[in-house]
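This is the structure I have questions about; it appears just below.
So, chain A:
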Amino acid sequence: MEFESGHQLKVKDSDDTVTIRDKLGEGGQGIVYRAAYRGGEYALKWFFPHALKKPREFFKNLCQNIADGAPTPSFLWPILVTEQTDGSFGYLMKLRPPAYQSFTDILNAKMRIVRHSARVNAALTIVESFLALHRQGKSYQDLNDGNFFIDPAGGDVLICDNDNVAPYGVNLGIAGKCRYMAPEVVMGEKPGMQSDYFSLAVMLFLLLFLSHPFEGEKVIKSVCLTDEHEKKHYGSDPVFIFDPSNRSNKPVRGVHNNAITLWPLYPAFLRDAFTASFTKGIRSKEARIPDSEWIRLFVRLRDEIVTCGCGCENFAGAPGAEENGEVRCLGCGAPMVRPLRLNVRKYSVALYPGNRLYACHTSKDGADFRTVTGKVVRNRNNPNLWGIRNLSGSVWYVEMPDGSRKSVVPESVLPVFRKVKIDFGNAGPAEIV
Partner candidate 1 sequence: MSNPFESTEGIAKRTMVLFFLVDTSGSMAGKKIGAVNDAIFNVLPEIRTISDDNADAEIKIAALTFSNGARWLYDEPKPAKDFDWPYVDADGLTDLGEAYRMLGVKLSRNAFMNDVEGSYAPAIFLMTDGEPTDDYKKELEKLKNNKWFHVAIKVAVAIGEESDVNDDVLVEFTGTPEAVLRAHTPEALSKMIRLVSVTASKIGSQSSAVGQGTRQEAFTDELNKQEQEWEPVNSAENVDEGWD
Partner candidate 2 sequence: MNSFLHFHVTVPGASHIRKGAACQDFSKSVCFGDACAAAVADGHGDIRYFRSGTGSRFAVEAALKALREFVSREESCCPPDGMDEKLNQLKKNMILNWNRKVARHLSVHPFTPDELAPLSENRRANLTRGKWVESAYGTTLIAAAVTPASWFGVQIGDGDCCAFRSDGTCASVPKEPGLAGNVTTSLCEPDAIEKFHHFFEAGVPASVVMSTDGVRNSFLSREHYRKFLRKIVSAFSAEPYRATKTNLRDFMAEMTEKGSGDDLSVAGMVSRGEPPA
C-alpha cells in the first residue's frame, strides 16, 4: 500500500499538489516520503488507514495545529494536510537536515555530544520548546527519545513527530512510552501540564547522564521484566537511582556506568534539582520543576562552564573535579584558576575567557537567554588580564574598587577585578566577586 514515485496528492482546500519522490522511512503509524511541493523538497507523512484510534479527532487536531503554527522554530511542524483519499491522509513538513541525530542514537552512544555547552544548549532548547507549547495550551502526549533530534556539534534541537501534540484534556488515544511518563499517567491518569514537567525532567536527565533516573539495581534484580514490573518500576513504585534516603535502586557497576561516572561531574545545585524532581516530585505534582525554573537552572549551569586551554570544557563549580579547592581540567588534568564571578540578580557568572553574558543577565528581560550582551576577553599584551566586552548596544557604568567611575561604551572593554561594580542599565546591582 505504498505510493510509487511520481504519485500525486491533492492539498486540502487548495489546487496545489504534492508529488511523491521516494520513501524515507516507516513507523508504526505510517510512512514518510520525500515529496516535492511548489518547487521545493519536503517530507510527507502518510498514515496507515487503521493506525489511528480516533482518526476524525486526529485530523481535526492536525488542521488546528497547522493553523496555529509552530510554537518555536525548533519544531518540525506540519505545514499542510492532504485531501483524504484511500481511507487516510497525510501532512507535509520540512525535511530534517542530516546534521541532526536522533536522541535515541545519542542515548545508545552511537553519537556523542562532547561539549558541555552543546549539551546545555540542547537542554535549554528542549525546555524552551516545552514552555512555548505549554503557553499555547498544548501538551506532548507521546514523548520519547525518537522525537528529538540533536546536532551534536552545537546542541541545536529539532523536535519531530508533532502530530500528537494536542490541547490539554484532549486525548488522541496515544499512549506514550512508559519510561517517559509520569507515574500517575503510567497508572492510568490523564496526562496534564504537571505530568509534562515530569517527562521533561526525565528527558533532561537522560540528556545529561545518558541513564534513566529510575533504572538501577531494583530494576535488574528480576531476570525478566514483565509488563507488571514496568508498571511497578515506572508507576507505582519508582525509586530515583540517586535517592539519598533510599539506596535500593542505586546504579549498578558494569551496567549503569554513565550514571556513575557522569553524576559527580555536575554542580550540586543541578543535582539537587533532579533529586527533588525524582523524590518529592514523584507523588507531589506541585513539587515538580516547571519549564521556567528549568531554564533558570540551565542558564545557571551554562554560567559555570569554563574552557581550559586544552579545549576541554569544565564546570567551575563542580565538586567532582576539585581537590584542595582547585578545579582540575577533566581533559588534561591541569589545574584551572578559580574564576571570579559576576553576581547579578540570581546569577553568578563565571568570568573566564570565552564566557558570555546574555540579556537575562544584563537587562530586565529575564527570559532572553539567547541574545549575547557581553563576552569575557583576554588582554593581548597581558594574558592574565581579562575584561568584559560590552556587546549590549547600550552604555554600562562601572565603579572601580578605588571609587573612580567610568563609562563603558558598546564594543569597549571593562577590566575584571574583584569589587568592580557594574550598572548595566536596569538589571539591578552587579558586582564582580
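Quick note on the criterion: a contact is a pair of C-beta atoms (placed from the backbone, for glycine too) under 8 Å apart; a residue touches a chain by one contact, two chains touch by 3 or more; residues count from 1.
In picking the candidates, the idea was that all candidates are chains of the complex that A comes from, given by their letters.
Computed from a predicted model, the values in this text were never measured in an experiment.
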Of 1 or 2, the one touching chain A somewhere in this complex: 2
Interface residues, chain A side, partner candidate 2 - complex: 109, 217, 220-225, 252-255, 257, 260-261
